[in-house]
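Notes follow once the structure below has been shown.
As you look at this complex, bear in mind that one protein chain is not there, while each of the others sits in place.
Letters A and B mark the chains as written, and numbering starts fresh at 1 in each.
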Amino acid sequence: MVRVALALVAGGAGLVVLLGYFLPELRAAQALLLRWGMILASAAVLVGILNLASVHLGKLRHREKNAPYSAVLIASLAATFVLGLLLKPGHPVLAAIINAIVVPAEGTFMALLSISLLSAGVRLLQRRLDLMSILFVASAIAVLLSSARVPSIETPIVDSAAVSWLTDVFSLSGARGILLGVSLGAIATGLRVLLGADRPYGDG
Amino acid sequence: MAQMACPVCGERNPDHHAYCRVCGSALHEKLPDAPSSVTEPAGPEPVIPQWLKDALAMSDQVSGEAKEMEGPGRQAGPVEQASASDRGRGEENLDWLRRLTQGAEPRAGDSVPPSPAEARGEGQAGEGSEAGRTETSSDQPTVLGKWLQRSRQTLPEDPASRSELGIEDASTVPDWIGDLRAKGVAAGTPESSSAEEWRRSEAGQAQGEANLGAPGPLGQDEELPEWLVRAMRGSEGTAPPPQSAQPGPASMEGLTAGKAGEVQESTRGFERDEAPQPARPLPTTTSTIEQGRVRREVRPPPPQTASEPAEDDSLPNIATGGLHSPEDAEHLFIDLPDWLSGSATASASSLDESSTTEPLEARPASLPSWLEGMRPDDAAELRTDLDLPTGGASGFSARETDPDRSSEDRLIDLEFLASLASGIEDRDNFPRPPQREAPAPPQRSPESPPATPVDAKVQRTEVPLLDQLLGESQTAAPLLRPRHPAAVRPLRWLIASALVVVTAGMLLNASQSPIVPAPASEPATQALDLLRSIADLSPLLIMAEYAPARAAELEMSATPLLQDLLARRHPRLALVSTSATGPLLAERLLEGAPAARGYQEGIDRVNLGYLPGGTLGISAFARGPLEAKPVDLTLQSSADAQPLENVTALSDFAALLLVTDSADLARAWIEQSTGLRGTAVLVVIASAQAAPLIQPYFQSGQIDGLVSGMQDGASLETRSSGTGSAKAYWNIYTLGMLLSAAVLMGAALWNVLRALQGRASGGAPGA
Partner (left out) sequence: MNISTDLVTGAAAFLITVGIFSYAIGDNALFRTAAHLFVGVSAGYLASVAWWQVLWPDLLLPFLRAGIQERAALAVPLFGAALILMKSSPRLSRLGTPATAFLAGVSAAVVISGAITGTLMPQSMAAIRAFPLTSGSEGEGGRLAALFQVGLLLVGTISTLAYFHFGARTSVDGSSRRPAFIEAMAMVGSIFIATTLGVLFAGVLSAAVVALIDRIGFAISFLTGLPS
């Protein structure tokens, strides 16, 4: 009974939103449900952060191996949250904190990714040598070379026309096929949720 | 709930129960005295009544059938034993009956008609299975009352046997009598009340009367118990519900004729751990079956001993029970001891010749009406509703009405009843009402059947598949290990050092001549041209949909375009983002464009802030920007923001500038704004990693321009003669690309050569 009710909630709300695209009479209801969804999504963000905090507080409580790092996380989370509550997100202090910690950290993680990607590319053909992997590596090299220049030499290493065939035909068709497949999958998954065949929210 | 222990088996029972729900023994020492209001039976009949003859004939017939089906080595069950003894004593029993009718005292040596306890011990005391019972008064006991008393005196003294027979002591009324009464075979009829009176009189007489007079003649209809009357009437259908106020066994309360809607009554009558069971032959061996989460133990009835009085073969054979309809059997099976509940109305034909134990099969015809509707077809639906494992039979619908029952209790009942309804393939099983106090998980013995009955067809088709799946899951897939795992870390160190050294060297060597980037791609050129074509001071929406990780690349890519636009057209800016850090990154983006330094917050630009919900928020914003974002980052009203003057819809913006590193976010914005943008130009500034997947949208015309990564940024910067960091880093970038390509090429050539060499030498390629 609970499961049926939950499926009705999901299906009913989704149906109103879906019909709002076609029926002008339901536009207002659609907009209302979308705003409610935005509010609930924000509450869900808080739930995720509460869960993060509780996990690390548990590590602290049980004095686990990486407890000092959890202490750093909890302390920084609490401090930033309190500062954010007091100063509001647009405040220059908060902007400075984000610029000093978050942006450099993520940028550095991205920089590390270049090293990992290159080492993975080196080992790719070592582990798997077939047509697909050769094509993969060859197309990557071609695109990289299209941007590469030898110092003091103006001429590009690879002709851009050849690379454009790679990017504008092969890559484009593959990307379009991927996009179509993704959209078909999204439609199927969404319909399953609306019809109650899939219940990602659980059974209550 | 107050509970009391059974004096025989020690099981805990609710306080209001009169009989133990496990062994059937009376829980209280005495039953309340029953008023005796029986009337003097009429004069003896000169002839044997037809119903008795029918009962005897039926008994002989069933006994004969049972004997025919008896295979070699098969132990005779109590049914067969009873049948055999019936046949042997048939003639003898007729003698005493004749003497009864003639008013003579029973002679010594005459076989005494079996007591009701004996009848129960042999199987099922069905309707019409007892002969000559009649109601007696406490003052003038009738013939039946007297022989009943006599039979009680001859009951085995062994408490175990007595408990097996369901008799606590001589002072208690036999269960089967109480069952029959409470079942209301003829409730509401004069016979019903007279039966109750008879029962009471029996109870009273059982307490104190020692001598029995000569058995009197058979009583008239109104003095006969209900079951007897029904037997005489034949298959007259079901009896109305009982209206007895007699506090009989608690399990008899509310029992009605079998109808689907009365299931609840019936189950309640079992004190929630017993259920009406269809007629089944009795087992001859003790077996423990697993059924659902309940372990059921079946004990066979004790074999007949010499101390037991000879049975009264005037009683119909238990195999048939003298029953004339399935409803009759249904009434008789309620609240009987376990070993007694297996007597079959039509079980003789279902006996398995090869089985050494009594077969168990609930034939469809023998199902009570309230079980009739629950066929295996309903099993799937029920199990789906209850999340029960599939492939089995079902019991009651999940819509069982008793709200006080826990789901676990219901599940136990349902699984038990499922076994009854489905027809268990394994004939060694004999269900027993589940023991509620120990809902243990199924514990299977090697020989025990599956915990839940599974349809045979399902077993044949699906079990092999399941075995295959289990086998595949248990075989671990071999892990691919690098050939030289120790070389991975040095490889990473080498690559890292090369990249860092080259990059740092190039950064420190500022004297290098700049490399001119290649001309911008067509999408980037188109984007620049379209943005240059918008009107001055028109509203421009910037969606900063990228993570801080790619802030550097996107700032290098977007700054030239933004700088050119802001310098040429000075549009009013509105910033929004679906990521929490997006508004701050948008501010950073503007700080990189010198032309934006003259922009004032609230006058030339407004930061609408964080848009929650991902695609949901984008959809809401596309349909009503001000409704979706009523306040900006500084908590001021968006509608009052000067940069958003005359802007009420997405189409009111002159251009939409989407800066993103995610193809998914780009797809979301493109999809949700389709049909809502009007004439607004949509330009996407994408990271190099997302651009290939956004390119189809440009090719289809859904977006008007696409700036892809640092290469397009640098090219645009060159074309627009603007300032930015793209050209400053372009040399290093191209060298970095060259280095990366070189590393990949070298590794690829090396591995291919090694593979070819390996093939040439006959080794495994590429391993």
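Heads up, the rule we're going with is that contacts are C-beta pairs under 8 Å (C-beta built on N, C-alpha and C of every residue); 3 or more make two chains touch, one makes a residue touch a chain.
Just so it is clear, the model here is predicted, and its values are computed rather than measured.
Enquirer: Out of B:Cys20, B:Leu540, B:Ala680 or B:Leu693, which touches the unshown chain?
Expert: Hidden-chain contact among the options goes to B:Leu693.
Enquirer: Across the whole complex, list the residues on subunit B that are touched by the chain not included here.
Expert: 489, 492-493, 496, 499-500, 503-504, 507-508, 549-550, 552-553, 556, 580-581, 609-610, 612-616, 619, 630-631, 633, 635, 661, 667-668, 670-672, 674-675, 687-693, 696, 699-702, 709-711, 729, 732-733, 736-737, 740
Enquirer: Of the residues in subunit A, which ones touch the absent chain?
Expert: So the residues of subunit A touching the missing chain come out as 5-7, 9-18, 21, 33-47, 49-54, 66, 69-70, 72-85, 88-89, 94, 96-115, 117-118, 121, 131-133, 135-144, 147, 166-167, 169-184, 186-187, 189-191, 193-194, 199-204.
Criterion: only the chains that are shown with their structure count from here on.
Enquirer: How many angstrom lie between the centres of subunit A and subunit B, each centre taken as the mean Cα position?
Expert: 36
Enquirer: Using the touch definition up top, name the residues of subunit A that touch subunit B in the complex.
Expert: Counting only subunit A, the residues touching subunit B are 27, 30-31, 34-35, 37-39, 41-42, 45, 88-90, 94-95, 98-99, 102-103, 105-107, 109-110, 114-116, 118-119, 121-123, 125-130, 134, 137-138, 140-141, 144-145, 147-152, 154, 156-157, 160, 167-168, 171-172, 175-176, 178-179, 182.
Enquirer: Residue numbers of subunit B touching subunit A in their complex, please.
Expert: For this pair, the touching residues of subunit B are 480, 482-483, 488, 491-492, 495-496, 499, 512-513, 515-516, 518, 547-552, 580-581, 583-585, 587-588, 607, 609-614, 616-617, 619-620, 623-624, 627-628, 633-635, 667, 692-693, 695-696, 699, 711, 731, 733-735, 737-738, 740-741, 743-745, 747-748, 751-752, 755, 765-766.
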